[in-house]
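Shown here: the complex without one of its protein chains, the others still in place.
Now for subunit A:
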């Protein structure tokens, strides 16, 4: 009997607590963001917003990045959507075309901040002339190189390579140092890492990767074959660690900071990370080159923030977007954390001036590209897609490169045409 009373008391107390707690929770905006992206940056942005808006805080939930697209799609199908959605920018067009995002054009048309917002993010946030999102954070790829290893290999640490043949030449010398040191890094099982760091080598060499339209030609130009041949030769020459073949992206961001890699295509996020991992390592940053000296390119990636159809807090969500683009957030949150600002006119700030490496990597924004396709995941980002299959065959097999490229082309065309 006493147990029953005690149980009833406990239930009543729990009920009361729930009644008190629920209204407070109900006022929070719900936001989803993919994991595996720049979580530190998003956490800081949300914390800054929550500090300024205690009556409409954001409750942030991370979704595993490989599950983000299906999770959003399921939420849309079931009507249980969050108020804000941070998504990998390359998925923007797919969801915009499907009519699943709130059209914010009329609500934000007078914002002056949009004029200087990162172009790649704005392009993928736009569908048929209407705007569906704004930049959440930006990542750009560049060539990171270990100056300590350059010195040991007799290379000038102030002269990074400016062409693929120079990368090869430098990598050979660094690998010759022996031990566990290798000249370069190519991720063997990560589609995303390769579109971020290998596709720019192709773009810089004058080639295209994704089809620009449903019936467009993918993998166009000699640059594709030249880069694949270069990568195959680099691996055969032993310039890449053997376990790079199994790199699925899980440890990609930790590779450069290990201090065992001479050069590597990676992103701006690696500046802070490499310093934390290996404080004594001296490293430099250059633009990813093409076949010829002077050719450069980069991938402008990152996330956009959107509002899914069905969100009950559209006005609050729009306010959060405005907050992201404000001068204060750009400088005191993005720049202070040494992340790229999402507005081009905010790169001249005290934090960047104190850190030349960030200024160096920021140069990549000017030459960066962002693919625009309605089927990016299936075509490029999927570990099972034709892009990674093509790279794996080129990296690790001896099959004729023309055959590999033409088969990948056929697969990409079939997917794009569906």
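By definition in this document, a residue touches a chain if its C-beta (ideal position, glycine included) is under 8 Å from a C-beta of that chain, and two chains touch if they have at least 3 such contacts; residues count from 1.
In the analysis below, contacts and distances are computed from a predicted model.
**Student:** Tell me the UniProt protein name of the chain this structure doesn't show, selecting from "Sugar ABC transporter permease", "Isoquinoline 1-oxidoreductase beta subunit", "4Fe-4S dicluster domain-containing protein" or "Dimethyl sulfoxide reductase anchor subunit".
**Tutor:** "Sugar ABC transporter permease"
**Student:** Touch as defined at the start, partner being the missing chain; which of A:248, A:326 or A:349 qualifies?
**Tutor:** Touches the omitted chain: A:248.
**Student:** For the chain not shown, which residue from A:32, A:95 or A:185 touches it across the whole complex?
**Tutor:** A:95
**Student:** In terms of residues, what is the contact footprint of the unshown chain on subunit A?
**Tutor:** The list for subunit A reads 66-67, 69-70, 73-74, 76-77, 94-95, 98, 100, 188-189, 242-243, 245-248, 377-378, 382-384, 389, 392-393, 396.
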